[in-house]
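Moving on, here comes chain A:
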Amino acid sequence: MTSYLIRGARILGGEPADLLIRDGRIAEPGGAADETIDGTGLVALPGLVDLHTHLREPGREDAETVETGSRAAALGGYTAVCAMANTSPVADTAGVVEQVWRLGREAGLVDVQPIGAVTVGLAGERLAELGAMATSAATVRIFSDDGQCVADPRLMRRALEYVKAFDGVIAQHAEEPRLTEGAQMHEGEVSTRLGLTGWPAVAEEAIIARDVLLAEHVGSRLHVCHVSTAGSVEVLRHAKARGVRVTAEVTPHHLLLTDELAASYDPVYKVNPPLRTAADVQALREALVEGVIDIVATDHAPHAVEDKECEWAYARPGMLGLETALPIVLSVLGERWELIADRMSRTPARIAGLDGHGGSLAVGDPANVTLVDPAARRQVDAAELASRSRNTPYAGMTLPGRIVATFLRGEATVLDGKAVK
Partner candidate 1 sequence: MIRHLLSAADLDAETATLILDTAAEMAALAGREVKKLPTLRGRTVVNLFYEDSTRTRISFEAAAKRLSADVINFSAKGSSVSKGESLKDTALTLQAMGADAVVIRHPASGAPHRLSSWVDGSVVNAGDGTHEHPTQALLDAYTMRARLGRLDGLNVAIVGDVLHSRVARSNVLLLSTLGANVTLVGPPTLIPVDIAAALSKTTRVSYDLDSVLPDADVVMMLRVQTERMQDSYFPSAREYARRYGLDVPRMRKLPEHAIVMHPGPMNRGMEIAPEVADSPRSTIVEQVANGVSARMAVLYLLLGGKA
Partner candidate 2 sequence: MAYSQAAHPPSTALPDVPASEKVILSAADIQRVVDRIAHQILEKTSGATGTVLLGIPTRGVPLARRLAARIHAFEGIDVPVGALDITLYRDDLRLQATRAIGKTELPGGGIDGRRVILVDDVLYSGRTVRAALDALNDVGRPSSVQLAVLVDRGHRQLPIRADYVGKNIPTALAEKVRVRLAECDGGTDEVKLLGRTA
């Protein structure tokens, strides 16, 4: 195994120091290494962990595969991603989650941790075999019908209760379906102007409010996917103050983009939950800093060209995120490296129960490391992305921060900004 000496990098933004990676772990500096990397000006972070990735395999390999998505993740500085269950077939059995898990191991670019569906076929009618998925080779701990809300309150209660047996967590896509029938974008001034059916903030907030009360009632863990509104932040703040075991994520796009972008009717800006207002963006940023929102998760959602180069109403919702997440968070939070490491690596690893990820780059830790050049600025070029899809809303934007290298348990997956395999 190649050993690497990174000279003079700022570990978690601290003073420049040497970082030695040997035999898959962080080693005591000193002695020679096979490869030396000049770390001057670079920042070393624990490898990023994404709690919310759509890899599309099985079923839509034309949009993304476990391998292409893993490569995009590594290039974005990730060492672990949690693969959402809304594939075709749905990841609602041990067989499918093990298939995804195996594909991830074969690609070997990031740890691919499958998420299992809560209900059979994401239909919201009866529980999937959660226990079988938990005890499978994939050792599933997060269950989510993401893309669909577990809307039935009784079913949600049962799911929350049932996964306590194996310390599972339900990750809810909070969207009251009756309030969002036909919804195309955030309900507000812009949707009125554009004549697009509105997705009201209350459809998210009402489900979060219900779910935190359910989680409190049954004493279970709840994770809220892609929080998008200022009102949701208030509900979460209240729940956390009451001691509810709830965690929440925000996506990079909800931290940066607003519903005004829909005015182009270009579906590259169509996403679910939709882009919200500038006031929501501000509230989400503050909540992330404060910790009311625990983590950044990408909701990386690749889509084939024909699903985006069409009328807004017919387009599928979702945008790419893995390769641009860290630059966007950097541009939003600035160079607050401890905070970034916590929100993008440590806490997501803890929520997902991914041992070995989200460490502090201490000697003896598994060498899951990301090296970032914060001074570099890069213009996003959709054609250059490693993802099989091109639906990035950031094309043409110049963003700070370049991922120089990524190490997964001591193996370089990215060197010099390029994927190793």
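Per the selection procedure, all candidates are chains of the complex that A comes from, given by their letters.
Convention: contacts are C-beta pairs under 8 Å (C-beta built on N, C-alpha and C of every residue); 3 or more make two chains touch, one makes a residue touch a chain; residues count from 1.
From a predicted model like this one, the values you see are computed outputs, not experimental measurements.
The listed chains 1 or 2 are all part of this complex, yet only 1 touches chain A. For chain A in complex with candidate 1, the residues that touch the partner chain are 184, 187-198, 264-266, 306, 309-314.
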